[in-house]
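With one protein chain removed, the remaining protein chains of the complex are shown where they sit.
Then we have subunit A:
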Amino acid sequence: MENSLDPALPLLEVRGISKSFGAVRALQEVDFTLRAGEIHALLGENGAGKSTLIKVVTGVFARDAGIVRLGGEEVAPRSAKAALQAGIATVYQEVNLLPNLSVAQNLFLDRQPMRFGIVREGEMRRRAKALLADFGLDIDVAAPLGNYSVAIQHVTAIARAVDLSARVLILDEPTASLDRHEVEILFRIMRQLAKRGIGIVFVSHFLDQVYEISDRITVLRNGRLVGERETASLPRLELIRMMLGRELAETTSARAATREHQAREVCASFENYGKAGYVAPFSLELRHGEVVGLAGLLGSGRTETARLVFGAERADGGQARVEGAPVRLQSPRDGVRHGFGYCPEERKTDGIVAELSVRENIVLALQAKRGLHRPLSRREQDEIARRYVKMLDIRPPDPERPVGLLSGGNQQKVLLARWLATSPRLLVLDEPTRGIDVGAHAEIIRLIRELCDDGLALLVISSELDEIVTYSDRVVVLRDRAHIEELAGEAIDVGNILAAIAADGAAVALEAHT
């Protein structure tokens, strides 16, 4: 394939790819172009469509529309294995090799050198050693892969993929669990491979690394292509705006009239609250009738903050207070007892009990709060379920339907109902509008405002900055697992949030604060 090495022609060309899961449109007419010998960063927040795009290109998902060309020829792999044979290899964050087999066996799995039907161990090890030497690695290839660090496992996976004559190498969050030194090793290898004419797709949420290694950047948001830029000529602020925000003018006008700020009682407060290696100590006051938004990129410590506040994770320092009285939050039960509620980001794994009915899901937290010996009678349950199904317009309006059969938006409403039924004082919502169709999206935002008017304290996480700007009275900006900035009143706009996220180093943030 000489033409694949011709820089004028794209190596991998994706045109007009669409993919829906039920009513959710995960990808809408997305284009993506990878040149030979370039490192191309694919960026976007959770749910932007990065993984879906990768899975469509590698044949894990069937696409609804669009074409994929590799070296000018149309390809349509039906499985990851077929994609690999065509020359597209993917290394996922969780390395999918076999930790119990030796490094050499992993490298040559399925294609071991044989003689008379017997694997030639010596030959295999020699070749494995030579292969890894290319990557600057000198290790005992006879030892089980699981004995080595994640970095070496990654390099092994990459070596295997490249040796299988890959022309396109997709690395999905390869650096997420690597330390600085290991990242250096990986980057050196990536540059080497690019020089050999391999096109590399680099998915990461570490923007520093993206700027360090990539030649070009493609940004996706909500399943759509936002843009494709040269890394060198794309300012960081502009990149974050592509990932998070819409046009500035559009969002600032959507900002609700600032509400009265005085005379709000503090509902819960946290002083120097934090956990080592999880999120840096922060101080946070949550007041009745006020929405506090948490803004930041993926992995900035938003969800971690939410889990600490609710009690799903134990803090190792600091003091929490509820209505002024010191409390200990050791478990979700503690949080629930103090009148907190938490709608987690992962609705399916952490939120709903799919098999149980809408009614049972709604009464679950209230029942857990009341305790075993004070069961809600069936009539009380029916009444609670009916009330919230009506209030939140849950569809279909059948309280006995297993909640797993509802759409994402309605599942989210059931979770909201679960907590509202406990008459909470504080509600923590982690990405309440993710993966929800447009209609339900607007409804959830309307609900957040109404709840707030009723005197509830709300802590809301969202990747949609314009959304956060719309309903927040205060916005806490996070970066690198620390709270770096708090915006209030007129200062809340997408531009300021973006500037805080993009600020280079903590010093700048501190300056802006003083």
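Points to keep in mind about this one:
Keep in mind that, in the parts below, contacts are C-beta pairs under 8 Å (C-beta built on N, C-alpha and C of every residue); 3 or more make two chains touch, one makes a residue touch a chain; residues count from 1.
Assume contacts and distances are computed from a predicted model.
Hidden from the displayed complex is a chain whose UniProt protein name, among "Predicted Zn-dependent peptidase", "MoxR-like ATPase", "2-oxoglutarate ferredoxin oxidoreductase subunit beta" or "Monosaccharide ABC transporter membrane protein (CUT2 family)", is "Monosaccharide ABC transporter membrane protein (CUT2 family)".
Touch with the chain that is not drawn comes from one residue among A:11, A:365 or A:392, which is A:365.
From the options A:274, A:332 or A:432, the residue with contact to the chain not on display is A:332. Across the entire complex, the residue among A:107, A:207, A:242 or A:352 in touch with the chain not shown is A:352.
Mapped onto subunit A, the interface with the missing chain covers residues 310, 312, 332-333, 335-337, 342, 344, 349-356, 360, 363-365, 367-376, 418.
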